[in-house]
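Removed: one protein chain of the complex. Kept in place: all other protein chains.
Note that the chains take the letters A and B in the order they are written out, and that residue 1 is the start of every chain.
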Amino acid sequence: MFKDLREFLAKLEEEGQLVYYNDEVMPEPEVRLISRAACDMGSGTAPAVIMNNIKGYKGQRLAVNVHGSWANHALMFGMPKTTSLKDQFFELNRRWDNYPNGKVEWVDGDKAPCHEVILDEGKFNLLELLPCYKVNEYDGGFYLSKASVVSKDPDDPDNFDKENVGTYRLQIQDASTLCMQGLAFHDIAIQLRKAEERNEPLPVAVCLGVDPVLTFMASTPIAYDQSEYKMAAALNGIPMVLTKTTDGKLDVPAGAEFVLEGEIVPRVRVPEGPFGEFPGSYSGTRRQVLIKVKRVTHRKDPIFENLYLGRPWSEIDTLLGLNTCVPMFKQITETMPEVVAVNALYQHGLTVIIAVNPRFGGYAKSVAFRAASTPHGISYVKNIILVDGDVDPFDLEKVMWAMSTRIRGPQDVFVIPGTPGMPLDPGSEPAGMGVKVIIDATTPVAPERQLRDVRMVCPMPEAKKYQDILTDLQKAANKK
Amino acid sequence: MFKDFREFLAVLEKEGQLVRYADEIVPEPEVRLISRAACDMGSGSSPAVLMDNIRGYKGQRLAVNVHGSWANHALMLGMPKTASLKEQFFELEHRWDKYEEGKVEWIDSDKAPCHEAVLDEGAFNLLELLPCFKINEYDGGFYLSKASVVSKDPDEPDNFDKENVGIYRIQMLDADTLSMQGLPFHDIAIQLRKAEERNEPLPVAICLGMDPVISFMASTPIAYDQSEYKMAAALKGAPVVLTKTTDGKLDVPAGAEFVLEGEIVPRVRIPEGPFGEFPGSYSGARRQVLIKIRRVTHRKDPIFENLYIGRPWGEIDTLGGLNTSISLFKQITETMPEVVAINAMYQHGLTVVIAVNPRFGGYAKSVAFRAASTPHGISYVKNIILVDGDVDPFDLEKVMWAMSTRIRGPQDVFVIPGTPGMPLDPSSEPPGMGVKVVIDATTPVAPERQLRDVRMVCPMPEARKYQDILTDLQKAANKK
Partner (left out) sequence: MKCIRCGKEDSVHVVAKAPDGSGAWEIYKCDVCNYGWRSSEPAKMLDSSKWDPFFSLIGVDLNKLMIPCPIPPLREK
């Protein structure tokens, strides 16, 4: 759809979903406050914000909240900005199967926009080149919170599908040093392990400001031998245009704003953190992976893209929302086609809401067990709310209604302690142990005893036509 | 501030919150579908809809969804249409205490706009005078779903404070006969009981199309000896203007669009219903109270106001949302000032979310017990979700976050079967029996064992200033 970040920003601007903050601001705390404020405008229509007058970085551009609302999310996929979350879910679910059609095109390194400016070692200082700031007050330093890290499998370097593109948090240490959190279950950890077993560096390219769909895919856990580039192309419906890094080792988006070429130094771990994380809590200081950056390339007048994360709702929640939902939906529906939709938007799926047409009595609870045993669900999924197939699980007012009118008693609410848990969940104690809470708000079906003889008011799909008419009338009224 | 229904519609129109549906439509099913569609536009900013081309009623005007969104609700309170729910809650909570300041003014009956047209018995047919329609498919007939019924206490006819104004569902049976549901806990049932004990009719005035604040108060259960008129005046900060009915028996809003003067026939019960009710289910056919209408008065070119009710979100949910929340809040905070806010918007409080700063370990659960033992809560409140005081209970995304990160295990989720329940809840079996589900998603405080040593990212009230700036910037961007 959009071949790079700039095209997308232009679209956002055209749609009233991008604003410019031109007044002079302090890197701390104002950039944080503005980023937080953008999130506080609500997940519906909060705009992206470009700042270009950060004290000390005058003229350098920073973009935040690019993925920060469902309006922007819809535009990213070429849909109208008013598209409902449920419609975005189904569209994404449909495109997901398009993976085999995801195509990659190549442009020569010297023609790639991302190579317009090349800065060798000693010629750049990351802390000066990027208008960086403390994302949260007590962060251990200056973070790249939205960087896509590219790396290859050392045992299989020619396998394009195994080339990994992932978003990992990166602390900028000094002019050319980064520190990265790579958790054991991340794809890059598999590659790093192979390199470190040989005491060899692992080449990486840290890309900033890429096509928004690529950022979206970089934050989606897909199979190790699936290419994020191809998947992004499949979702985008246009080929992903790549180029080689100047050292020829890795493949990067030709239109990236910045590419930091470097390598992970083998067998070294240095202090990193704390960092305000997606559950709204800080994760502590840890010993993490060290990256030396050897060369930086960037576009002319580059835009540094970063995101705010912390207490929800923040950009990370919108960025990670539907890409957590769709893979879980795919996994569950492999054997349970009665599942209509899965909302796993909350804290990476700590709370999920599943719409299902139960096949027989008690089946909704079987669906909960399946959700709690998917690869992601084992650790992440904690609270599971089940609603009928005709309830939109993305519409929380309707979910409350289902809970109000479908819960009968102890047979519908369960707590299972002593399960695996998500270490970043502050309620997990000890970290990594957890609980599953199952709330079955579906209507009982045979052979279970039915609700007493009541009739629900029927849904009215025919009303949709009139909704469109009224929406147009209101738009016209607001233009007056 | 507006003084009647028409002035409020003018405010809505000016704010882009009223649309006119001018195409010809049939009463069934199109009026229902359009009303449903207005609700489906979402509780945030869906508009009121005015229809004036209903086949057979050409030229007669019908207004629906007047209270159908939080934007309209804010405008009703004289706040900007973008006021958040939490802001509206606190504003309303503040005004609630001004009951004593609520003033009433009188104008002579012959000067009251509601008496511009006077139709005596035989000269009107309600089913022709009001552009009525089947609200839901299987309703037993044509309903007034937003009528305020005025009546006095037969033992104390001169006690103005005991004059009751309440919204009860009313089925129109023929030209001048109505059937009304009055449940034993309704104020009017107290008055009717006294009249029927003496085999006397109870005079009633049924008012349609009033100042929206009076409709709002008519749907709020307040004390028997509190005047809805005075309370409405207190909320408005301006006097409510009343007049006498033409028979001199009752007091009605001078600016009402229609006033139906009549009486409840004593000791008679006739079949009424079914009717699609607020839990989204039909309540069955019952034997209910009979009303004879003796005279109808109305304004010139009157507007019939009605509301859609059925599967949430419907207008009834917005109309009854905050007034349920405030009543509960007032009662609980009498002894528990640690409670910060209460969201009891879902199905009249079947599901409530309470924000509280627990005074000591386990205190949040005590708050749940209190909620479940308030006059309204005994039967209505079923699911109780407790969140920390710094979580906005009206923002369900944040409530999901609290559930994601604060539930620790079985100590935080309880199910208590065999409690009183709400008969209209389809899961209540037998009707009137129920369950209480308590979900404690607050952070533990001493002497309870704390969460493991984690630090949450601090809330940033300072970001609010920037949010206002960004909001203005986006408004300007959208005007381009």
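Here, a residue touches a chain if its C-beta (ideal position, glycine included) is under 8 Å from a C-beta of that chain, and two chains touch if they have at least 3 such contacts.
Computed from a predicted model, the values in this text were never measured in an experiment.
Enquirer: Which of A:Lys103, A:Lys123, A:Arg198 or A:Lys465 touches the chain that is not shown?
Expert: Only one of A:Lys103, A:Lys123, A:Arg198 or A:Lys465 touches the chain omitted from view, namely A:Arg198.
Enquirer: Please identify which residue in A:Lys103, A:Arg287, A:Arg449 or A:Lys464 touches the non-displayed chain.
Expert: The missing chain is touched by A:Arg287.
Enquirer: For the chain left out of this view, which of A:Leu18, A:Val66, A:Ala147 or A:Ile172 touches it?
Expert: Residue touching the chain left out of view: A:Ile172.
Enquirer: Just the residue numbers, please: which parts of chain A touch the chain that's not shown?
Expert: Answer for chain A: residues 26-29, 55-60, 125, 127-129, 134, 137-138, 140-142, 171-175, 179, 181-184, 189, 192-193, 196-199, 267, 269-272, 274, 282, 284-289 touch the chain left out.
Enquirer: In the complete complex, which positions of chain B touch the hidden chain?
Expert: 453, 455
Convention: only the chains that are shown with their structure count from here on.
Enquirer: How many angstrom between the C-alpha centroids of chain B and chain A?
Expert: Measuring from centre to centre gives 39 Å for this pair.
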